[in-house]
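Step one of this worksheet: look at the structure below.
One protein chain is absent from this view; the other protein chains keep their places.
So that you can tell them apart, the chains are marked A, B and C in the order they are listed, and the count of residues begins at 1 in each.
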Amino acid sequence: MDSVLSPAAWLLAGIQALLFTLAAPLLSGWVKKVKSRLQNRRGPPLLQPYQNLWKLFGKEALVAHTASPVFRAAPYIVFSSTWLAASVIPLIATKLPTAAVADVIVLVGFLALGRFFLALAGMDVGTAFGGMGSSRETLIAALAEPAMLMAIFTLTMTAHTTNLSSVVDHTLESSYSLRPSFLFALGAMLLVAVAETGRIPVDNPATHLELTMVHEAMILEYSGRHLALMEWAAQLKLMIYGVLIANVFFPWGIATELNLGSLAIGLAAITSKLAVLGIALAVSETVLAKMRLFRVPEYLNLALLLALLGIFSHVILEVGA
Amino acid sequence: MLQLSLTEQIVSVLSAVVLFSSFALLAQVRLVAAVHAFAWQGALVAAVTALMATVGSEPHLYFSAVLTLGLKALLIPWMLHRLIRRLALDRHVETIPYPALVILFGAGLVLFSYWVVLPIERLGFAATRNVIALTLAVVLLGLLMMVVRRQVVSQVIGFMSMENGLFLAAVAATKGMPMVVELGVAFDVLVAAVLFGVFFLQIRESIDSLDVDRLNRLTEAETE
Amino acid sequence: MSSVLPLSGIAVAASLLSGGIALFSARLGRTAAVLSFSLLGVAAIAALVAGSAVLVTGATLSYELPLGLPWLPWRVRIDALSGFFLVLIGAVLMAVVAYGPGYVRQFEHGHNSFAVLGGFSGLFVTGMLLVIVADDAFFFMVAWELMSVSSYFLVAFQHENPANRRAAFLYLLMAHVGGLCILLSYGILAGFGGGFAFDLLRTAQVDANWATAAFVLALLGFGMKAGLVPLHVWLPEAHPVAASHISALMSGVMLKIAVYGFVRFTFDLVAEVQWSWGVAVLAVGSFSALLGVLYALMEHDLKRLLAYHSVENIGIIFIGLGLALIFLGTGHRLLGIIALVAALYHTINHALFKSLLFLGAGAILHTCHERDIQQMGGLLRRMPWTGLFFLVGCISISALPPFNGFVSEWLTFQAALQGFVLDSGVLRSLLPVAAAMLALTGALAVACFVKVFGVVFLGQARSRQVRHAREVSFGMRAGQAWLAILCLLLGVFPTVMVTLMDAIPRQLLGAGLSQATAHGWLWLTPVSAATASYAAPLVLLAVAVAWWLAAMLLRRGGIRQCDPWDCGFSPPDPRMQYTATAFAQPIRRVFGLLFHIDERVETEAGIARHRLRVDDRSWGLFYEPIVRLVQGCARQVARLQSGNARAYLGWSLGTLLVLLWIVS
Partner (left out) sequence: MEALIVTLSTPAVGALLLALVSNVTAAGWLNLMLSGLSLGGSVALALGVLSAGPLTRHGFHIDAFNVYLVVLTTLVGFTTSIFSRPYMLHVCAQRKISQRHMRLYHSMYQVFMLTLLLALTIDNLGGLWVAVEGATLATVLLVSLYRTPEAVEAAWKYFILCGVGIAQALFGTVLIYFAAQHALPDPSQGLTWTVLHTHCESLHPTVMAIAFVFLLVGYGTKVGLVPLHNWLPDAHSEGPTPMSAVLSGLLLNVALYAVVRLKMLTDGALAGSDDPHMAGHLMMGFGLVSFLVASLFLHRQRDIKRMFSYSSIEHMGLMTFAFGIGGPLATFGALLHMLVHSLTKSAIFITVGHAAHIAGTQTIDRIRGLIRTQPSVGWGLLIGGVAIAGFPPFGIFTSEFLVLVATMQRWPWLSVALLVGLGVAFAGLFRHLHPMVYGAKPEGQEPVPANMIPVAVHLGLVLWLGIASPAFLSHWLDQATQLIAGSGLL
């Protein structure tokens, strides 16, 4: 509880959250860029996402006359809940006071809250595609969420805490870091991350092909600043999963002391880790093709299986031993 | 060897004859003959009663004897006779399925009765024990008759012969029940007999026959 | 403190009187309804005050009533657990009192008089209150069955409807069987304790095997009432057909009374709990939670859907109770207490949000006369307040922060995550699996309520009467508002509630949960601050700030109304909307094994129709065999009554011979 009372820590948490938000479009720009390169295209500039957002913010928002207040409120809720989720995750430094306010289960709760309103927004206007997107989104989420929680539980049970900051600290301090359970959990987490962020092979963020889209179907009716918020929230989500994987499974380099030097090291570390992850994602998206919707449950079952294996190997191999 | 007094011997013999008459009832297929056999059975019971009255100097038993004679040997047979004629059943011959088996079963019942009363030996009055066994057999045979006979009249005769067995038991084994009770019993039997008469007519009216197997409207078993 | 007993007495008397007054509705007209509901209001306030007084002081009060049998008088006792449930009843009853007068207006004309509805409502509330305060098994059973019977009459209320009759029959039958199981389980304890007073049961030295037998019977009995799978089948039949404020009471409160009974039995009356019981409860709870939500997803009758969600939430409560039993049975008292508090917290949460949702469904039914969600749509613009409150209910039941459902699920997760302290590897791996089931349930619940809210309140109206829906009266909205506010408060200030509930484990298990609130009202730290913490007020604040920031920054730029775009197709009409069936279709395919699906295309006069029926599998698996067995036995037995007098005489002769043979 000591970190909670320190104003410096709060300040740092605020900065981290801001950084998180601002860096999110950069990450998706990076992935796009790498992907284009892999496909022998030049691709958009790295900062193109910022430009898109800026443009959208300046535009007039169109709202269908069949829409209800939920439609207009949803972007704000989706964005703010995703942003709150982001603020809980240690980005460049641990001992976050925000991680004490909301632990990892709350983080999942925030994401679920965002998804709830995103799906509602999809159904609000009463079009054919919106409902379809919501339906698919909730199916994928329903199957992905247990796998994700199980993967996280493997970590939290190892660290005996659900405070993400403490989990990272624990992994750093522990000498026994090459655990079979972590390996399985990482696998599960990677699969879930791909599904949850709507990337190939589960969903294709670049498509507007009616029958395959999931996320795009839900935000089909959005325009202007509403669309900008939704897009930004999606980019944030990608970033969240990236940072989660990067910092929870490979925490090395993150700042545990609140001094400028270690913070700089932390920033550099997370940047390079995310860059690597982005390349990995781009590679996998290039190599793989999108699945049919009803293959997705099998895919997520694999994630759940990995997560279960992780937790079993933890409670059987590591606790008992 | 049992030492029995003369009275006890006579009682035993008469009771045995009553038992025999029960078999006669069981086997008799002609209604009129069955009524006659029933009347004889009543007379025998009355005779035993009178005998007990003389031996035991129980004056109220004389009354019982007369009552039994009047009721069981005369009045009820007469009523049945009249009913049979009124219902035109004089020449009715009943078919009993497996008559030999029925008689065999009856014999089995007699054996069973002896077996049941066997433990009463300890009381040390062997004759009475035998009489109880005999009367028990008469009661069971009466019941058996009601089970195997389909004719309403034969059923009534079976019922009445059960009553005979009871009465014989009361008289022979215990020298008669208290007077009030016997009067009550006799009254009930009389009313029952009258009611039977009423029912014959009602049943005849409703199913146009006196075959109890056709009284089966109130069934709950599934009809295949 | 001395006023608690009189207050509870007032609560009982007022509810009884409310029923009595309703009987005169023929003469008094609308006055009777108003009077009756005001008396229920008195009962609600009295229960609330009495319950909170007991919780705050942690005292135990008892009293003996001059009723019952001479050597078995009815005993009353109010302790913290009773107090908690009194508060629960009072809170929901308040909403019903505000909501009821407006809702029952529709019964003023027509056959179904208010006399029956109000009369049995009063009795129903009386029964529930008495169950809570009963202190001996006999009185408990009387009150329990009073509750069952009066609610049965409430289910059968609109009995022109065959569905009501069927539901009422099924309900009463299962209530009866459940009641008998409970009676038997008390009987086992009483056999060892030497009497039926709860004090004697507490001190009974029960043999372990018999204790298990008693526990299994109690689980069956209370589980049947609570609606655990596969004993839940009455629930989706009975709750929807009752009047909506009664559904709220039944689903919101009566099921909780079953939880009360189970908690009272296992945590209070049975001296020694065994961890194996916990495993059974955990398994049953997990399956109930998962199957409940899956069946709910397939349902399109709004109230049936909510009823299946009750099954789900009862499952979640029992997951908590199962965890508590496992921890207590293995000697980890503190963790057991956390799990118990989590379960009880979820109990009150579910009471609040499920009542809220049922009241909302009732409001829709009241104005649209429609329960099929496939006929609804766009109601949010026609009934904004009801829609808002319903949304609160949806968020709460989906366990999303910062509302109350999330807090209790969070606590349950926290308890489940402490599984590493257990010695047995099997148990250690069981707990995370249960947690995963809980997570899956939660995610599916989100899916389901997206479906419900999306199809009912969003989009466009799918039928004429829905298009002409109007907002309901002030009282009906007030009832929903009260519950919605409570949902938010319990979500934002969990520490207050946990502090209040502290008296319960203190009394039942001899220790409190002081570390949970050790860091001030802001922080909920069930195990320790290092393990997990949650500051709900800060979360709410952060949401508000984030929203405000985003809204402030993005004020510029106008908004223009236009037709929906929909990829450039012509403006969609209501029939083009995604239906509830379509919404649930992917899930139906993924979990197809768990449903009994009857899907076919029928061609009639050249028109092809697609028919789809999705049913509960438990009917075919558990109930139909029993029905067939009873029918078969009855058919065999009926041969006894062949109609042949000679056969009857033969029976007599045979019986005589057999008996003589036996005695000789």
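Going forward, a contact is a pair of C-beta atoms (placed from the backbone, for glycine too) under 8 Å apart; a residue touches a chain by one contact, two chains touch by 3 or more.
Please read all numbers here as calculations on a predicted model, not as lab measurements.
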(request) Please identify which of the visible chains the hidden chain touches across the whole complex. (result) B, C
(message) If I consider the whole complex, including the chain that's not displayed, which of C:I132, C:A190 or C:A415 touches that chain?
(response) C:A190
(message) With the missing chain put back, one of C:A91, C:A156, C:I338 or C:L524 would touch it. Which one?
(response) C:A156
(request) Among B:L67, B:V110, B:L143 or B:I157, choose the residue that contacts the chain missing from this document, as touch is defined above. (result) B:L143
(message) By the contact criterion defined above, which parts of chain B meet the unshown chain? Give residue numbers in ascending order.
(response) 116-117, 119-120, 122-123, 128, 132, 135-136, 139, 143, 146, 152, 155, 159, 162-163, 165-166, 169-170, 173-175, 177-178, 180-181, 184-185, 187-188, 191-192, 195, 198-199, 202-203, 205-207, 212, 215-218, 220
(message) Residue by residue, what part of chain C touches the chain that was omitted?
(response) 66-71, 111, 138, 141-142, 145-146, 148-149, 156, 159-160, 162, 164-165, 168-169, 172-173, 176-177, 180-181, 183-184, 187-188, 190-191, 196, 630-631, 633-635, 637-638, 640-641, 645, 648-649, 651-652, 654-656, 659-660, 662-664
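By definition in this document, only the chains that are shown with their structure count from here on.
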(request) Take each protein chain as a node, join two nodes whenever their chains touch, and name the resulting shape: line, ring, star, complete or other. (result) line
(message) Please tell me the distance, in whole Å, between the geometric centres of chain A and chain C computed from their C-alpha atoms.
(response) 35
(request) Averaged over CA atoms, how far is the centre of chain B from the centre of chain C? Could you give it in whole Å? (result) 69
(message) Could you pull out the residues of chain A that touch at least 2 other chains?
(response) none
(request) Would you pull the chain C residues touching chain B in the complex into a rising list? (result) 635, 638-639, 641-646, 649-650, 652-653, 656-657, 660-661, 664
(request) Going by the contact rule at the top, pick out the chain B residues touching chain C in the complex. (result) 109, 112, 115-116, 118-119, 140, 143-144, 146-150, 155, 212-213, 215-222
(message) So in the complex, the part of chain C that touches chain A is made up of which residues?
(response) 377-378, 380-381, 384, 387, 391, 395, 398-401, 406, 410, 413-414, 417, 419-420, 425, 428-429, 432-433, 435-437, 439-440, 442-444, 446-447, 449-451, 453-455, 457-460, 519, 523, 529-535, 538-539, 542-543, 546-547, 550-551, 554, 556-567, 569, 572, 574, 576-579, 582-587, 589-590
